[in-house]
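My structure is below; once you've seen it, I'll send some questions.
Missing here: one protein chain of the complex. Every other protein chain is in place.
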Amino acid sequence: MKRLPLLVACAALVVVVQLDKSGTHLLSVLVGMALAMGGVLVVAAAELSNAKWIAPVKRPLLAVAPVLFVFPLLVKVAPYPWLAHENAWLRRDFFVARDVVALLVVAIVGNLFRRASLAESAAKGKWAVAYILTFAAVKTLIAMDWVMSFDYPWVSTMFPVLYMVECFCAGLALLGLICFARRQSDGILADTATLLFGFALFWGGLYFAQYLTIWYGNLPDEVGFYTRRFAIRGGKCLFASNAILLFGIPFTLFLIHRARQNVRVVSVVSLMILAGLLVSRFFHIRPYVHIHLGLLVIQLVIMLGVIAATVYRERRQ
Amino acid sequence: MKQLMFDDKDAFLAKLRELLAAGTKPEQIVVCTPVPVHEAMKLLQVPESKLRWFTFVGAFTGLLSGFGLTIYTVWSWPLITGGKPLVSLPPFTIIAFELTILFGAVLSLLGFMFLSRLPVVKQIVTPVETGNQYAIFVEEDR
Partner (left out) sequence: MKAFFDKVERDVLAGMKKPGVAYWLSLLAAAGCFGIGMACWGWQIYSGMHVSGKNNPVGWYMYITDFVFWVGIAHSGTLISAILFLFRAKFRKAFNRSAEAMTVIAVMTAGLFPLIHLGRVWFFYWLMPYPNQRLLWVNFRSPLVWDVFAVSTYLTVSALFFYVGMLPDLAIARRLVSGPRQWLYRILSLGWNGTARQWNHYERLYMFLAAFATPLVISVHSVVSWDFAMSVIPGWHTTIFAPYFVAGAIFSGCAMVITLVVPMRKFLHLEEYITLDHFEALAKVLLFTSLIVSYAYILEFAMAAYSGNLFEMAHFKFRMFGNFREAYWLMVFCNVLLPLTLFVRKLRRNIPYLVVLSLFVNVGMWLERFIIIVTGLAHDFDPYAWGNPNLSWIAIGITVGSFGMFFMFFLMFVKLLPVVAITELKEEHAHETAHV
């Protein structure tokens, strides 16, 4: 598959997102970002922990790294409530500038890591560390700026942490889908499934921790985050399905040993995790953003299509 | 009782294959090894461990006990504390989670001891040591 169609698709995505005034782009871009950053993150973590089992699937996983360069162009100010009364940190020009710079930096570092990792150079460990640190800083910024600021002045220190862990889960889900594309059914699949199981449990614990703290304290300025979202029709349903897709199903299914060795089950769970990510972002932005279904479908198709295409090109090592 | 001792794992496995090929039944053979030898387990047709059922029963009992204890006691003397609902699931989930792990772990140990027929009192009082050698004990045909 030549590069030109991909570039055209990316350009189309940029145009559609920049013309989108409704804020719908947040859903598609955040999910795409989770996949792209997450894929590179999984490889970086594997390189640092000397996990040799990932070597055969490194190339397809890292294939998403060039897509990171599209994200700085997808920075668009959604209809945030704080636009009406800006302060030193939350204002339009600074918002756009810092997010573009941050996404550019993580794209550069991610691709330098990719190059070092694929070349098996001696510096790949150092670049892995650089990527992980950059990722942490940038993802925290994006989570705070793009989603948490909707509820300003509400804060939850767990919020960026959840986004980072969801990114890692998305990377693992991508790995699961790669295993499906390659009909992998050996140790790599078993390790992927075990990691998916472990991180589903970890995510569940963190999600519960955020909810428990806010529920227990019962402070009016904190609880609003959940009550605003539960008040909308179907809000509680979204909340429950978020937990089921990202924790309930992966956890219970992967308790069964045979499920972990079945590539079809792993790929279905991977898709559910990606769906769960979409549900999670939707749950977060719903009270403030009127989702334009047509735009959402177009953006998602292009975003996921670009990622799928870049990975598919390199699926065979 | 025939006792065969080997210093080398490959010689041990070779003899084991030889014995089984000669017609000795796997039930008549007991092997003692300093480290687990999976090839020997396969040769002796050791079935997959049923330990997971003990673990599962323990964990499930723990989960039920956790919710059972908390919900029963709170209905038994209904006291509102901290403005929380009487049956508040988030805190009760934590208790149930801990008990799941506790009961699961304890029942796993008990299941292991039952399945392995430990403790072996004869071995405690008068231990027969095979040390770092791989030993095959064959029960003679009567």
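A few comments on the model shown:
Residue numbering begins at 1 within each chain, and the chains themselves are lettered A and B in the order written.
Just so we're on the same page, contacts are C-beta pairs under 8 Å (C-beta built on N, C-alpha and C of every residue); 3 or more make two chains touch, one makes a residue touch a chain.
Given the structure is predicted, the values throughout are model-derived calculations rather than measurements.
With respect to the full assembly, the chain omitted from this view is in touch with A, B.
When the omitted chain is restored, the residue from B:E18, B:E98 or B:E139 that touches it is B:E98. On the side of chain A, touch with the chain left out of the figure occurs at residues 49, 87, 89, 129, 133, 136, 140, 144, 152-161, 194, 198, 201-202, 205-206, 209-210, 212-214, 216-217, 219. The missing chain lies against chain B, touching residues 7-9, 30-37, 40-41, 44, 46, 49, 51-52, 55, 69-70, 73-74, 76-77, 79, 81-82, 84, 88, 91-92, 94-95, 97-99, 101-102, 104-106, 108-109, 111-113, 115-125, 127-133.
One rule holds in what follows: only the chains that are shown with their structure count from here on.
For the pair chain A and chain B, the distance between mean C-alpha positions equals 40 Å. By the touch rule above, chain A contacts chain B in their complex via residues 208, 211-212, 215-216, 218. Across the complex, chain B meets chain A through its residues 82-84, 90-91, 93.
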